[in-house]
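One protein chain is absent from this view; the other protein chains keep their places.
The letters A and B name the chains in turn, as written, and every chain counts its residues from 1.
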Amino acid sequence: MGIKKIKTGEQFKELVAKIQAKSGYKNPIGFGIARIDRGQLNSEKILQASYGVVNWNENFGSSAIFVEALAQSGVDVDFCGSEFVATVSKKFIKNSLKAFAPYIDEAVGEAHKNVQVIKELSSILQSTGNYDNFKVVFIFKDEALQSVEATYLKLYALSLSKAPLRGINLNGAFGVLPNVAWSGNVPIELDFLRENEIELKLNGEYPEISSVDKFPRFLQHVIPADNTRILDSSKVRMGAQIAGGTTVMPGASYINFNAGTLGPVMVEGRISSSAIVGSGSDVGGGASILGVLSGTDGNPISIGENTLLGANSVTGIPLGDGCIVDAGVSILEGTKITIPFAQIVKLQEINPNLPKKKDRLYKGLELANLNGIHFRADSKTGTVVAFRSQREVKLNKDLH
Amino acid sequence: MGIKKIKTGEQFKELVAKIQAKSGYKNPIGFGIARIDRGQLNSEKILQASYGVVNWNENFGSSAIFVEALAQSGVDVDFCGSEFVATVSKKFIKNSLKAFAPYIDEAVGEAHKNVQVIKELSSILQSTGNYDNFKVVFIFKDEALQSVEATYLKLYALSLSKAPLRGINLNGAFGVLPNVAWSGNVPIELDFLRENEIELKLNGEYPEISSVDKFPRFLQHVIPADNTRILDSSKVRMGAQIAGGTTVMPGASYINFNAGTLGPVMVEGRISSSAIVGSGSDVGGGASILGVLSGTDGNPISIGENTLLGANSVTGIPLGDGCIVDAGVSILEGTKITIPFAQIVKLQEINPNLPKKKDRLYKGLELANLNGIHFRADSKTGTVVAFRSQREVKLNKDLH
Partner (left out) sequence: MGIKKIKTGEQFKELVAKIQAKSGYKNPIGFGIARIDRGQLNSEKILQASYGVVNWNENFGSSAIFVEALAQSGVDVDFCGSEFVATVSKKFIKNSLKAFAPYIDEAVGEAHKNVQVIKELSSILQSTGNYDNFKVVFIFKDEALQSVEATYLKLYALSLSKAPLRGINLNGAFGVLPNVAWSGNVPIELDFLRENEIELKLNGEYPEISSVDKFPRFLQHVIPADNTRILDSSKVRMGAQIAGGTTVMPGASYINFNAGTLGPVMVEGRISSSAIVGSGSDVGGGASILGVLSGTDGNPISIGENTLLGANSVTGIPLGDGCIVDAGVSILEGTKITIPFAQIVKLQEINPNLPKKKDRLYKGLELANLNGIHFRADSKTGTVVAFRSQREVKLNKDLH
C-alpha cells in the first residue's frame, strides 16, 4: 500500500515517530541522496557522488521518511552496518512525496532542502526514467569507509563544516576511491582513455584533463562563503574545510583533505592533511605546515589564532596564539631553540607551564602549543632563537 | 538632429575641436567601451567588464566623439566626477558612425581601433537589439574607484602597460568588485549557485569552477607578447604587468595585480602586489618578494636589472642591479648583515652612498636599493654576509 498521503505537520510527526519507534531503527550520523558518475567502460564502477544536500546529525525526520519509503519499495535498510547505500526507485520517490506532502509547496530556498531534493528527483525521473544513477546513502557508524557514496558524504560533511576537522574516520578512503582522470567535473576511467586513445587523438577529441586523482577538488562540490576566496581550484582538495573570510592564493599554497582553517586566514602556503589553522592567522608565501604523513611523527599540527608563518618557513610543531615564525625559518620537533633568560620569563607570563631551563635550550616539541613565541634565526650567528612575540595573545586560553 | 555625417578627416578634426572647446569639457585619462557580465540572479549587479580596446591618455578625438554621441542620445557626460559610465544606445552608435564615417572602411587591423569597436557593436546590436550590456566608460580623475567598469579599465591600463605599475589609484577596487565564482571566463554569483545547487547537482550540470575571486586572471583579458610565456593562467592576476620576454613558470610562482616585470624576467617565485622586477632579473623557484601587504611595512619593493633571487629566498627590501640573494636566504628589513671590510670598499665603488661601519654590521634596510650585492649565509658559521657580487652592474645608474 505504501505511505498514505500526509496532510499536516502533525501527521508527519506522528509518522516519523512511528518509524523511529520500530525495533532496530537508528538515526543516521549522516545521510543524503547522491547523483553518481559511473565508469565509461565498467558501469558497475562508481567514480563520484554529488550531493545537493548533506545531512549530518540533523534532519532525522527526513531520514526516517527515506528509510520507510525504501521499505515500501522493498529495500530494508540495514542499521547494523556502518553505511548503507540503496538505489532510488519510482516507489521510493512516490512514497517520499506522499510523506512530504505538507511541505512540498513551501520547499524552496532555504526551507526543507531534503524535500526539494525529492521534488527535483521526481521531475528528473519523470523525464528520463533512469533511476540507476541516484542513491540514498546513510552512515550509521563512523567506521572505515566502504563505498564511494559514503566517502563523498563524509568529505562533504567536512567541507561543509558540518563535521569537525579530524573529527571523523576517513580510513579506507584511498582504497575505496578510484583513481580517475578529471575532465572538468567529469571523472573518466584511465582505461577508457587507453582503449580509445587512438580514436580520440586522431579525431581531435581527446578530452582536456585537469588532474588525475582519487579526490575531486573542493570547488567541484562546495560553494564557499561570500567572503572566501580561492584563486585556483586545484589548490584545495575536496574534504578540506575553509572557514568564511579565508583567502587561498595561487602561488605555493595547498590545502589537503581533513585540513583547513577555522576563521579568516590568509593562505599562501601549505596546510597538509590533518593540519588546522586558527582565525586571524597568516600562512605566508611558501610556508609549510607539515602533516601527519610528512614529517610530524604522527602528531597533527594545530596553529592558533593570530599567528604568522613567514614566507618559506616550515612548521613541524603545533603553535598557540600570536606566534611568529620568521621568513625562511624551520621549526621541527627536534630543532634546538635558544631562549634568552629574560624572554623565558616573558613567555612564562602567558605560558605558565613553560619550564625554566638553565641551558636556555629547548627542543621544538617542548615549545609545542605555546602562545606568543617569535621564532627567528639570529642572522649574526645563525642560531635559532625564540622571543616573546609582539603579536596579541588572548590570555586565559591555554590550548586550541 | 544628431551629428551630421562627416566626410573628410578635415571635417572630423573640426568636429572634435568644436566638442573639445565646449565649456567644462575635459579629456579623459582613460576611456573605452566594455561588454559587461551581469549577475544571474541580480541583473543590476555587474560582475565583469571586457574591453576590446582601452585608451589611456590617448585618442582624445575618439573620446570627444563618444561624449558628443552620448549627448545626442540624451546622456550628458559629467566631467566633474572621477569616472562616468553610460549605457550604449542606438542613437549613440548611429551618431558615432556618422562622426567616424571617413574612417569606417580603413578601420581594420591596427588602424582606428575605436572605430572598429563601433562597427562591431553596430553589427552585434543590429542582430540582438540588446544594448544594456555595453557601456561607454570614462575616467576623468585618478581617484578611488567607484564602478566595476572603471576598475576594469584601470586594470587593463596596467596589464596592457599603458599605465605604470604603482602609477594609478586602485583604492576601492576590493570594495567595488564582487566576489564571484569563475567558470572559465564567465563570472557566476555565489548566490546563484546556492539557489540552484540541488537542481544543478542532481542534473549533473553544476559548472566547472576554476576560482572564486574578485579579480579575473590576466589571460582572461590580455594577450601577452609573442615572446612571453605564462605556463598557468592562475599564476597571474588581472592588473599585473608582464613585460615581453617574461616567462612565468607554474611551480611556486605568482604575480599579483599592480605588480610585475619591466623586461624579460624568469619568474619561478612570487611577486607580491606592488613589487616590480627589472629586466634580465631572475626570480628563482619559490623565491618570495614581499608586498606592501605582506611584511614590508608599507615600502613597495623594486628589484633592479640583472638581479638573481635564488630558489626559496625571501626578499623584503628593494634591491638594485646585479644583486644575488642565495638560495634559501631571507633578507628582511631588520636582518643584520655582516660585510667584510674589503667588500665594503668594493661595494662603495658602485654604491657611493654606502657608509663604512666599524662593526661591519648593516641592517637590511640600510642596504636597500644598492647595486651588486651578493647576500649569502656562511654555511660554516650561519652568519648572513654580503659581498660584491660577480654579476654585471651598469654604473651611473643609482636607483630604479
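Note that in this section a residue touches a chain if its C-beta (ideal position, glycine included) is under 8 Å from a C-beta of that chain, and two chains touch if they have at least 3 such contacts.
Everything quoted here is computed from the prediction, not taken from an experiment.
Annotation: of A:Ile29, A:Ile337, A:Ile350 or A:Val393, A:Ile337 touches the absent chain (contact as defined above). Interface note: of A:Val117, A:Val329, A:Ile350 or A:Val393, the residue touching the hidden chain in the full complex is A:Val329. Contact with the undisplayed chain is limited, among B:Ala173, B:Ile317 or B:Ala377, to B:Ala377. Within the set B:Ile6, B:Ile19 or B:Ile230, the residue that contacts the chain not displayed is B:Ile230. On the side of chain A, the interface with the absent chain consists of residues 179, 181, 190-191, 193-195, 197-204, 206-214, 234-235, 237, 251-254, 270, 272, 286, 288, 290, 294-295, 312-314, 316, 328-330, 332, 335-338, 361, 377-378, 381-384, using the contact rule stated above. Counting the whole complex, the residues of chain B in touch with the unshown chain are 33, 35, 37, 50-53, 109, 113, 116-117, 120-121, 124, 134, 184-185, 219-221, 223-224, 226-234, 249-252, 268, 284-286, 310-312, 326-329, 377, 379-383.
Please note the rule applied: only the chains that are shown with their structure count from here on.
Once the centre of each chain is set as its mean CA position, chain A and chain B turn out to be 35 Å apart.
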